[in-house]
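Shown next, in structure tokens, is the structure this report addresses.
Incomplete set of chains, arranged as in the complex.
Note that the chains take the letters A and B in the order they are written out, and that residue 1 is the start of every chain.
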Amino acid sequence: MDVAANPDAAPAFDLNDQASYDFFTEERLRFADVDRNGHINNVSFMVFIENARVTYITERLRRIQDAGLRFVIAHLDIDYRRQLHYPGVVRAACRLVEVRRSAFVLAHAVFDQQGLCAATGHAIGVCFDPETNKGRPIPEDVKAELSRHLPGGGAR
Amino acid sequence: MDVAANPDAAPAFDLNDQASYDFFTEERLRFADVDRNGHINNVSFMVFIENARVTYITERLRRIQDAGLRFVIAHLDIDYRRQLHYPGVVRAACRLVEVRRSAFVLAHAVFDQQGLCAATGHAIGVCFDPETNKGRPIPEDVKAELSRHLPGGGAR
């Protein structure tokens, strides 16, 4: 399929927009998240995002482990857009945005107490064969099922 | 006052009973709280308790800082009663249980997803004079106001 010829097939995904995501975890800020600068530490954002990712993969992308695939997180990136301040409850968002030959890409975001985007980013999970420790292609049927979770993919 | 002669003045305080507490924080378990043993790490219990304590002191015992008193946490103890397992939401409880000459004692507990007591303990805050770094007595009027938060003390 030629994406360029059919823009509807790959709808624009705005990382900053809550409406882009279909999965969220509530993250209650803790005093332990506050650093010397008096705001929520950069690393705590990664903790929120990790929690959303682990929960999302467990609840939505079960097909990966049901297929006996093992994966590691090979890449993370994050762009900080707003500070977060204690106390409060924020939301971490996660969504599958790409399925590659032997990897999958998740989009991430953190939204603050007012619903404003505080951070966005990506995580890449790479499937590997535990015996050889080499990358392992994702079978086509698993790919097809995972793809339903892509933006515009039809999954709940 | 002779406590022994007036048991009503010092009602039995059951650290394990949710009904003993008048302040709770909801603590959402995070993947980062899980340790190598697959359960919520011992230290995370202290993080939950710290969060409840900081919030309780800020919201209920404001009189301490309004009086210009500075304090440090000088002692913590905890008894673990049940394991906690990810994911879920637990409650951390806090209550003032004693006001001393220059210190105050808080009772603490953590209740699991089923409301069962997972841990209990105490924290002792000691007021000090930042100039001399020595203990500083809590003024009688502050003591009186704090005492309203003791079990049976009449505060909300």
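The rule is short, and it goes like this: a contact is a pair of C-beta atoms (placed from the backbone, for glycine too) under 8 Å apart; a residue touches a chain by one contact, two chains touch by 3 or more.
Being a predicted model, the structure only gives us computed values, none of them experimental.
For this homomeric complex the structure file specifies 4 copies in total, of which 2 are displayed in place.
By definition in this document, only the chains that are shown with their structure count from here on.
In whole angstrom, the spacing between the mean C-alpha positions of chain A and chain B is 36. On the chain B side of its complex with chain A, the touching residues are 25-28, 30-32, 47-48, 50-51, 54-55, 87.
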